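Everything on this sheet refers to the single structure shown next.
The complex appears here minus one protein chain, its other protein chains still in place.
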Amino acid sequence: MATGSYTFVIVAQGDTPVYGAEFLAAAKKDGQDTSHLNQLIIHAALDMVDDAVWTSNNMYLKTVDKFNELLISAYVTPGHARMMVLHDVRNEDGIRSFLHDVHELYVKVLLNPFHSAGAPIRSDTFDARVRALAKKYLT
Amino acid sequence: MAGLRTRKLNIVDRALGKGRQEVVSQSAFAHLFSEFVQYSQARSITASELERRLEDAGVGIGVRILELASLRDGKTRRETRMLGILQYVHTTIWKALFGKSADALEKVVENEDEFMISEQEPLVNQYISVPAHLPNLNCAAFAAGIIRGALESAGFPAAVQAHTVAADAGGSRTVFLIKFAPEVLARERSLASA
Partner (left out) sequence: MAAQRPPYQRLGDVAFSKVEKVNAELFTLTYGAVVVQLLKDSEDVEQTSIQLEKMGYNIGVRIIDEFLAKANAGTCTDFKETGEVIAKVAFRMFLGVTVDCRHVVEPNAPADAMPAFHLIIVDNPLVDFVELPEHCSTLAYCNLLCGVVRGALEMVGMRVETKLLKDTLWGDEHTEISVSLKELVHEQYRDDDE
């Protein structure tokens, strides 16, 4: 499996991300500029996702958009939390497994009565588990 | 109170499957709910204000139950059609909450955007004595909120109203009237013709 770079974002209600993380291949660590651009690309892909969710009833939507050599894959939960991955290598199975496991983590966070559905996820443990999953499935 | 230490088991590490078989007494739930109604009533001036408070409390539960039930069932698919989500609410969500499917799911013939889910005796209505000065109180507003929360988060915004009607065999049943928002119908029509 080729080592790629991945930017991961969870968008709950509306268009605001509630969680984001980057899993960059060592060679690719350019710093902030790329990060900002990645966020914009993901945001632009949301429209594609919002159409795709009604024509497909799969949670894993696979690749929904492209930007140059970058691919955007998406996974949408029954409650319409959109999990987006921006990646530069093909890795359908790895991404699917990653998103499936993050889905479960997300639901656990959501079950907390103190968590509002549209609020940012600030849990360090959540972040640590997501990073561990990225290590397992993506890089 | 002990000083804040790291929790032994963080919520994200807890097994989700644990909850499936677990139960508490219906009495515990009914007493809790009854007390919540009393509390809410003290802060409400009209019956409809109380109903709205109860409904709003249910919405957050609906959002959570939808995600939890789907995950538990190991579903990999979302509902994309009106009938699909209604059946899901009527069976799976109802089961997750009340241990059984709702008694009936019907279409309102006159209005394209309306459906009814009916229940013989929602458990939220037990242990509640209707306060004398609020004659039309219907505490199934809470359950209506749960339905609305589930539908809205699934992408099917709707107004949900609970009504008590006389049952044919005597007694009464609660009917949840679900009216979908116009955008849901518009989308449904374009999906049907695709």
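A and B label the chains in the order they appear, each numbered from 1.
Heads up, the rule we're going with is that a contact is a pair of C-beta atoms (placed from the backbone, for glycine too) under 8 Å apart; a residue touches a chain by one contact, two chains touch by 3 or more.
Remember, it's a predicted structure, so these values are computed and weren't measured experimentally.
Colleague: Quick check: which displayed chains does the absent chain contact?
Modeller: Within the full complex, the chain not displayed touches A, B.
Colleague: Where the complex has a chain not shown, which of B:Val23, B:Val109, B:Ala166 or B:Ala192 is the residue touching it?
Modeller: Per the contact definition at the top, the residue touching the missing chain is B:Val23.
Colleague: For subunit A, enumerate the residues touching the unshown chain of the complex.
Modeller: So the residues of subunit A touching the missing chain come out as 108, 111-115, 123.
Colleague: Of the residues in subunit B, which ones touch the absent chain?
Modeller: Those residues of subunit B that touch the unshown chain are 1-8, 10-11, 14, 19, 22-29, 31-33, 35-36, 38-40, 43, 53, 57-58, 60-61, 64-65, 68, 96-99, 123.
The rule is simple: only the chains that are shown with their structure count from here on.
Colleague: What whole-number Å value describes the gap between the mean CA coordinates of subunit A and subunit B?
Modeller: From the centre of subunit A to the centre of subunit B is 30 Å.
Colleague: Provide the residue numbers of subunit B that touch subunit A in the complex, in ascending order.
Modeller: Answer in residue numbers: 10-14, 16, 60, 63-64, 66-68, 70-71, 75-80, 153-155, 187, 191, 194.
Colleague: Show me the residue ranges of subunit A that touch subunit B in the complex, using the header's touch definition.
Modeller: Against subunit B, subunit A makes touches at 53-60, 76-81, 103-105, 107-113, 117, 123, 125-126, 129.
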